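This report refers to the structure that appears directly beneath it.
Note that one protein chain is taken out, while the other chains of the complex remain in position.
Right, chain A next:
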Amino acid sequence: MPANKKYLTPSPWQRFAKISAAIFGGFIVAIMFHMALASWFDHVAVIITSTFSAFVLWAVLMVVAFMGKNGWKVWGIYLLASIVLGVACYFGNQTNPII
């Protein structure tokens, strides 16, 4: 049987929010997470690890995004996480610049 409709998201705006948060938001968080790590730790090891772990993390964040009740809230959480990770990355880069 197909999934029971009563549990699915009916509003098109909510759907849009969830799908975009899953694909784009998930990607931004996954990338920022690895960049923040790379800026503080052995960057070569982190970057080469990200060749597989970034994709796995991105896919997991995609799944999580769909579980949320409110798609915009998911976007908010992902953006907030990206900003925090971005700040960590910025200071990491200042402390141990690669270039």
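Just so it is clear, contacts are C-beta pairs under 8 Å (C-beta built on N, C-alpha and C of every residue); 3 or more make two chains touch, one makes a residue touch a chain; residues count from 1.
To be clear about the criterion, contacts and distances are computed from a predicted model.
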| item | value |
| --- | --- |
| Listed names "Glutamyl-tRNA(Gln) amidotransferase subunit A", "ABC transporter permease", "ATP-binding cassette domain-containing protein" or "PepSY-associated TM helix domain-containing protein", with the criterion being the UniProt name of the chain not displayed | "PepSY-associated TM helix domain-containing protein" |
| Absent chain, residues of chain A that touch it | 1-4, 7-9, 27, 31, 34-35, 38-39, 43-45, 47-52, 54-56, 58-60, 62-63, 66-67, 89, 93, 98-99 |
